[in-house]
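Every protein chain of the complex appears in place save one, which is left out.
Which chain is which? They are A, B and C, in the order written, and residues in each are numbered from 1.
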Amino acid sequence: MFPQLLVNSLIAGAIYALVASGFSLIYSTCKFVHFAHGATIAFSAYFLYFLFSDLGLSFGLSVIFTIIFASLLGWLMDKVVYKKLRQRKASKVILLMTSFALLIFFESLILMLFGADVKTIGYVKIARGFDFLGAIITPLQIVIIAVSLVLLVLLYFFMKRTKIGKAMRAVADNKEVAEVVGISAENIYSWAFIVGSAIAGIAAILVGLEQNLEPMMGTNLMIKGFTGAIIGGIGSVPGAVLGSFLLGFAENFGIWFLPSGYKDAIAFAILFIFLLFRHQGILGIGRNSK
Amino acid sequence: MSKTLQIIIGIIIIAIIVALVFVFGTGKTTEGLVKIGVLAPLTGEASQWGVPPKEGIELALELIKNRVDNKKVEVIYEDTQCDPAKGVSAVQKLINIDEVDAIIGAVCSSVTLAIAPIVEKSEVPLISPASTSPKISDAGDYVFRVVPSDALRGEVFADYIKNDVGLNKVAILYINNEGGAGNKDSFKKRFEELGGKIVAIESYAQGTKDVKTQLMKIKNQNIQAIVIVSYPADSVIILKQAQELGLSLPLYFQTEALEDPFVLEAAGESANGVIYILQADPSGREVEKFENMFEEKFNRAPALYAAEGFDAFNLIIKAIKECKAETDLSSCIKDELYTIKNYQGVSGTITFDGKGDVLKPMAIKKIIENGKKKVLMIK
Amino acid sequence: MVESNWSNILQIKNLKKYFGGVKAVDSCDFEVEKGKITALIGPNGAGKSTVFNLVLGLINPDSGKVVFNGKNITGLKPEDISNLGISRLFQQTRLFNNLTVKENLLLAMDNKDVKFWKNLLGGNKVGKDKEKRIEQMLGLVGMEKFKNKISRDLSYGQKRLVELIRAVLKPHIFLMLDEPVAGVNPKLRKSIKGLLLKLKYQGETILLIEHDINFAFSVSDEVIVMHQGKILAKGTPTQIKNNPKVLEAYLGEQFSAGSS
Partner (left out) sequence: MISAYLIHLLILIGIYLILAISLQLSVGFTGLLNLGHIAFYAIGAYISALLALAGLPFWFCFLLAGIGAMFFGFLLAISTNKLKGDYLALATLAFTFVIYAITLNWTGLTRGPLGLPGIPKPSLFGFTFSDNFSFLVLVFVIALISYLIITRITKSPFGRVLEAIRDDELATRVLGKNTFKMKSYALGISAFFAGIAGSLYAYYITFIDPSSFTLSQLIPVLAIVIIGGLASLKGTIIATIILVLLPEPLRFVGFPSSIIGPARQMIYALLLLLILIKKPRGLYGRIELE
């Protein structure tokens, strides 16, 4: 049974990582908890459903448009709402509250536009997974794990090599200093939202295919994604992916021994323990409060 | 006080005044008006089984062209979000402001249990289209429901599996919410009474999309079948992941979820051979008429509990007709409802017992192949 | 001021603190004599503020000992060290921005406000004598009319003055001031210098970090020069002025002959 548990954990971890990486990118740069990231994922998944199942666009086109839609949605949230609050130097608790309000708003909008009934994107047929060293896994699940790992590598290079990536890390490290050397923080915030939400688009596509769609999917994914991000180290994006895989493993191996009702309890207990003993997470940089 | 502050406070006050005027405006002409309140989770996680009953009611209202005898029928919808506190707020408003004559709802047992004492004290009859918790049976004289309690469903299904199919060792996978736990408890009690053995019990949280490890734990045991209690969305996930894991065990769903067209469409062949239990359909004619009319209005098939919403509304209308010029319409409706025997509803033949519960024959159905179903037994 | 038999109020013994590769404090040894004003000077990054943080327990040393008033206080919590009688002024302003000047000062005057039940039942009211003391201290630096102003609305210089008064008002036997006159206009510098000298004549012991060497020399009895985490030299201002090591490593051209 061990290989199958391993595969289940990898799949779960990969899905959480897709959610956590986007969220963590936005958090590390803009320094606030953007809970409405879940709504971006949910809305993008429904947008893919609208393009592919309703309008009947080709799957390839629908995917590209969905990713564009996701980054546009994230960018709009920043420009229309968060930017005003930043200009008024609103404190973190207000930004957090605003992200909750945005989450409620978008989830109700999805409910109004698409109704409450369960939707599935019928692109991938349900078929018995094939054997892979004694564990059963479907092609889509392999794609999810692969994309998640590739994403980790791409993100790593994006942050290390590209101009925007370095600027983001500079702003994340010290906004004032970054501005002194000519990086416009506002500009970088927009980029953080664009890239972070694009990742949310990718997550929406893969999760939308693997699971069915419901209006509240954003909140559920977001809670696990942010748990993974914190365990991995809220400040570091690769950490978020690592933390998400750890969460996937802990949950699945955990309920192998404990009654399965405790799946969420295990996840949150680990989160709590990490926040107490190593609050900066595995890869996080310990911000010693001066 | 700054300008913007005054604007905000102004908006709130105007809104409240408008609301009260709106209320008083309609309040007066109650003679020629029958008011029915509807409580259902229209948003939030439970909206997937809160919206269908509302649609069933809308269809029924349209069919009677908003009138009964010489009175106009008005339906007022309230969103409970499956939250007891919001349910109490909504029912207080329906009873004390709108002065409704009857209530259809709530959907979630938790809300029904919270509002039961209030409707009991205000003597307003309530018919729940979906609350299945056994506790509701003795929640009050004014509390009715058109769905069998989990207790009944669990017993019938346990009898069927133990005696008719003849299985002794099963596992249970249930959704960890009020409906799921209620069904699990009643099945387990009855099945063990009959000498069967529950080898493993696994659960999953509402809203989870990954039950692979739970299925694996069950696959690991030596059992003859899995009894599953789930809602529409989760049923698709369970069927999909069971197929993906190559689970060959026969699946028995103690839920009407498989009757939901979305589930069959999404699950595809992974649903073939699955057996589930639901309230027995009356003669086909009744159900087909309802489904065609529903399709015409909403251009999609009726989802779970839409039929129950439809029946609940028509039962109240039937009671109102009998009551004619009664002064205290609410109590009269209550008394009339207790006289309902073998009512041919679209959700099954309905007879109310002394506690307002419904005695409905249960049907065991088997899904032959992509959507085609066969009734195996009526118990 | 409680009399203790030791002539030195503070002893630093072989203190070490490395941040990664940076040797912020590299085995320092020095003492601070009671009843005197001692200045700790040195170029930026010499480790002066780090020594202050080590003494006050904000960060723990890698090795070495801090003895205060005959008691080894290494590793104690900041609040416990502070209650032994040390009052500190931070380098950047750390006033309680949302509270008024008076509230900032009241917080320092005693620790009776941490008792929950006494405060809940109405004890610990602000007595007449406290009001007078606050008014009197604020008068020293001409800030009495700002008593009820919210601290964040004060200018930088005014904030420094209030913080200085807060440090002095806190019951203490040893004052540690981190650049008390930095960013303060010349007129106010004179009144601060006057205040420090007045405190010294009242028998107080002051250790201050100062960038402005002229001000340091003009007010202190002893000077300790730090450079790259080490003690370069110790002595009276005149000795330090002529000390070749200090001249070469640190003072160089900017030291002007006359003192202000």
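In the analysis below, a contact is a pair of C-beta atoms (placed from the backbone, for glycine too) under 8 Å apart; a residue touches a chain by one contact, two chains touch by 3 or more.
What you are looking at is a predicted structure, and each value in this text was computed from that prediction instead of being measured.
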For the chain not depicted, the shown chains it touches: A, B, C
Option from C:Asn14, C:Ser63, C:Asn97 or C:Thr238 whose C-beta touches the chain left out: C:Asn97
Given A:Phe2, A:Phe157 or A:Phe268, the one touching the chain that is not displayed: A:Phe268
Chain not shown, touching residues in chain A: 31-33, 81, 84-85, 88-94, 96-98, 100-102, 104-105, 107-109, 111-112, 219, 223, 226-227, 230, 234, 259, 261-262, 264-265, 268-269, 271-272, 275-276, 279, 289-290
Positions on chain B where the hidden chain makes contact: 4-5, 8-9, 11-12, 15-16, 18-19, 22-23, 41-44, 47, 50-51, 54, 58, 75, 77-79, 81-85, 88-90, 92-93, 95-97, 110, 113-114, 117, 133, 135, 139, 176-178, 180-182, 205
Contact footprint on chain C, counting only the chain that is left out: 56, 58, 77-79, 82-83, 88, 90, 94-99, 103, 106-108, 111-116, 119-120, 122, 124, 126, 152, 170
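Simple rule for what comes next: only the chains that are shown with their structure count from here on.
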Arrangement of touching chains [line / ring / star / complete / other]: other
Where chain B and chain C are represented by their mean Cα positions, the distance between them in whole Å: 72
Geometric centre distance via CA averages, chain C-chain A, whole Å: 48
Shared interface positions of chain C, touching two or more other chains: none
Sites on chain B at which at least two other chains make contact: none
Chain A-touching residues of chain B, taken from the complex the two chains share: 42-45, 47-48, 50-52, 176, 201-205, 207-210, 212-214, 216-217, 220, 232-233, 236-237, 239-240, 243-246, 262-263, 266-270, 300, 303
Residue ranges of chain A touching chain B (in the complex, touch as defined): 1, 4-5, 8, 11-12, 15, 107-108, 111, 115-120, 122, 125-129, 136, 138, 141, 207, 210-212, 214-217, 220, 251-252, 255-256, 259-261, 263-264
